[in-house]
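A single protein chain has been omitted; all remaining protein chains appear in their positions.
Naming follows writing order (A, B and C), and every chain is counted from residue 1.
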């Protein structure tokens, strides 16, 4: 069977194709001569599956899309506090090429406008780096995310350098305001070079997915940037990525995104996918006309709007009962009913809360108002099934550990089926007096509680 | 066992308590006389569990928090297009009480600044509604979400009405610009009245959770507002909710939020929780000092940042094999291996993509580069296990339907275990020629495929 | 003979008449129904001669023209320091109906925008004045300047009151900012009433001439306002009177001016004339199209540009010699040559400087580089002829007094022919030791110096 996903993407592409409105970026010849018929879309899942259709091998200069990744690099190389000292995070309400320095601090309003992006560029590779070192660092870093060696489009670079007056103006203003410390000419030169890096939609989709995957490369699994950096970049893309139409974009598309003047746009839904589109003709705000159309379609049809919680899952906690009968060598331990609490997926607060609620309901004395409650008030053992638990975040770990601690304190025998060791035992303050028994599978759990002769019967699954 | 969650909230509360900085809202007496020692936090899960600690019964005027809900009401009563015609969605970069009308359209920049909120107020209950009708509609609507009859704090209302010059100014400006059509005095009076509605943190947490639960009331399950409205409100809260520090708030806290000058703040993480905090002393931006602290703590510890994808789940697709042996009456159908594809949770694109990938891998001819692939190339039947599937969104439904269509077309016998009927069969264009068999449980599936005598053996679960 | 001046004005009028572009003020019906064919121009000299042509009896509401006079009244009633505390004097660069409050102080930028004008209105007639008292005071004051009892156009007043939302908005904003202390509704009501005062171009020309005549009514000679108030009003009209095209107006027309939305414009060249024009159709800035044309013509042809110094006079100092022969009873005082220094006009620094230069040249020892110098080094008397001296300002008085003091100190006999007593003698510190002789005419001077038998011969007038 062939996957229908490329077919779906093709439909998205073809639906946008008839719109031939918009204009090629006219400020430099080489962009003005781009082939307006080219278009492509690529989608990378956060676990590394990459789909693409259309002119997905056509390379184009990434332009402002570079701002997101260079901001991440600046955070990496200079540290977030230093970066925040030099570049704000507030939407400016201005077009991309406005100066938009904050009164008082003279910081550029955010790293997505040119002034902020030029500043971010100068924070890469250390105070004393040369322009060549900065560009080299950036090129290597984005190549690593793209998964192949990217190149600078020298023709674009040369052409933009010739028409760099506005950015040069911004560079000198930043120097005058004490925001950048290197030579403004070099800062702008380096910035223009980073904008001229060539990529195709497949490269960009993987790059977007890396941001949406907490900085972990979706294919190689390498931690490309700390997850806090990815979070910071996505936060700023959310409020500032589409310049003066950011609010509109969040409302309609609902994904952190960044567009480039050569016709590319990237977007990501954290934890789900990275998307990149390409089509050179631009609307009056400088965004690819068909690119925006494709994003709108993908967002509404694929349910990618980050504020759309209508279909967020809840089936992560399940509870059932095992009847464990003692074996021949343990005759005094006759058949007993042991509640099992199963937890699936990546557990954050909501999951741990549901688990806790389930435990309280089963283990506490029966509540007259809640007919099914108190079924296992007298159970002497409790099993946690964490085999399908992908991860626990800080608060979930804390709450589940506390649940276990309280059960142990109440004299229950607690067994945790946790082959992947998602529950931290060593050094966990909840277990400093007493720890639960951690086992690898149900058989071990049964054995530990009741011996070899046990039978487990699961009945009346309860979904929390 | 007692739930540790209130204990956790109590810790959050106590950690913020020592900060006695900030000032009471001084512009009206009744707020200036609030008891600065009061503080509370409440948390409602999207499935209706409500936790709260501190002064959780203390009522305070909701003030600007009302803006979010009245915006939702305006969308409901006037329709989104009409609302967008009158109120923008872009961050203004200005303080809450700035006029901030967009050049050209004269629309208020967004519904979270006063100008936009007053406009939203006038769009409630129809063009010809009186101020009493509008306020009555609002009061009933928020009471319904809060789950109890809320009241207007008449003392606050009277006091604010006396000091309403700035808002009166805004009201007349809006009238002059043709944005509002009713009497400005009435518009402002109604707006002030909506701001004076009293609630406690428990009410507000449920209200926040309703927004974060796609408009479905977390306790009653009632669809309070269309999920598109909830999405729109949350989108605007994300980019504009915290006025001129919205970018900073998104970076640090990462939740759509709204604060009120009486010391309340609400926030929500879509699909997870609604949160409300209260403490009357304000920072210079007009946000509750301790409230912000509590939110920062909750966000970082509870992993509630919406851009934090580090722990988003992936374990939603599982595949295994059933060996089905024909019964005595079906001797010609000897033992066969049937692949089963299990799908859990609320499935959006990412889940359907993983499922598709799993199907392709199992059913397509073996790929020499992928040792485990092609195991069921020749299977004559395929089972989809949708028992644990909470929901399918549009694109997931489309992709899975197409998967099934292609399998049917390839001559496979497709059985869908779908007791809750999440897979739409009737009218689904993928099934207009041929439909899969839908059954309620594994036994039925087995029976259908192989007859009564089947044995199912699940081996080597594969996780996608 | 008939004066050609009305003919000249008629030419100006007719040259502008063919321009029928522009639109009637449309925001209220009564202005929109004005007869667009009406037009008039009036000119009042600062000494009270009034010329007018066209529809010079047609009354129209003065609208924003009232701002200039009410600002003067506010200065009068509240004092300049209080007025400056409440209203700035800087151009706002904004349109007339912009709020334009200064950051920090929240003062309206200047009294010519609506916010400043409403504030000025509230400063008239004392803190506790009612709106009726303020309007009554204003109406009486402008009637006095116009020289006849002006009336409020009740139809215009009622119509504008109905459409006063923007101004009401401004009023409440001013109240909120603590700029005005009275009820905003009353402030705006009063302001609208002052704008609805009816006048014709003849009234307005005299009003303008009063401002340009240092506050002295050109016809009655009454000091309507202190000259410092007139100066302040004209200063602000210069930089702010034409809103966001003030710079352009100063460059092209070069007169302090103020226009009203009913089609009137006033302007004045200090010390020369007051001008008023009328024609109802407005350009997109809200100024009368033909009115602007007439002003441009009058300015360029009549040389009224205040920065046009090409034809400013210099012939105010003249010096000659009288030969005075002693009479019969003074035989020992035989014929002597006495230098006479004649000073004409209103003497400011420039005149006194020229006089001083003349004295130094005549009285000091001959300068070899200056052939004509030192002619009267040995003169024992000096005559100052101040008969044609209209006035001396502070510095001129000081310098001429000092000249005389030095001549007296050098032993010269100084006689001042000063029938109008423009030279202050009593209390003048320069004369505390010794005073010059003040006489009424040449005969007295001659008599004083030489006796009855003197003959005066004026030869070789020297012009300074």
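In the analysis below, a contact is a pair of C-beta atoms (placed from the backbone, for glycine too) under 8 Å apart; a residue touches a chain by one contact, two chains touch by 3 or more.
Computed from a prediction, not measured in an experiment: that's the story for all the values here.
> Out of all the chains shown, which come into contact with the hidden one?
So, spelled out: the chain left out of view touches A, C.
> I'm checking contacts with the chain that's been left out. Which of C:82, C:348 or C:447 qualifies?
If we include the chain that is not displayed, C:348 is the one touching it.
> Check the options C:47, C:158, C:370 or C:441 and report the residue that touches the missing chain.
If we include the chain that is not displayed, C:47 is the one touching it.
> One chain is left out of this view; which of A:38, A:82 or A:166 touches it in the full complex?
Of the candidates A:38, A:82 or A:166, A:166 is in touch with the missing chain.
> From the list C:13, C:101 or C:407, which touches the chain that is not on show?
Residue touching the chain left out of view: C:407.
> In the complete complex, which positions of chain C touch the hidden chain?
1-5, 7-8, 45-47, 49, 88-93, 109-110, 212-214, 227, 230-232, 234-236, 238-240, 244-248, 250-251, 254, 256, 270-273, 301-316, 344-350, 353-354, 356-357, 359-360, 363-364, 388, 390-396, 398-399, 402-403, 406-407, 410
> For chain A, which residues lie in contact with the unshown chain of the complex?
Counting over the whole complex, chain A touches the hidden chain at residues 99, 165-177, 184.
Definition applied: only the chains that are shown with their structure count from here on.
> Pick one for the touching-chains graph, please: line, ring, star, complete, other.
Topology of the interface graph: linear, an open chain of contacts.
> Let me spell it out: compute each chain's centre from its C-alpha atoms, then which one is farthest from chain B's centre?
With centres defined by C-alpha atoms, farthest from chain B sits C.
> For chain A and chain B, let me know how many angstrom lie between their CA-based centres, rounded off.
The computed centroid separation for chain A versus chain B comes out at 18 Å.
> Measuring from the mean C-alpha position of chain B to the mean C-alpha position of chain C, what distance in angstrom results?
So the centre of chain B lies 69 Å away from the centre of chain C.
> Can you give the whole-Å distance between the Cα centres of chain A and chain C?
Result: the chain centres lie 71 Å from each other.
> Which chain C residues sit where two or more other chains touch them?
In chain C, no residue touches two or more other chains.
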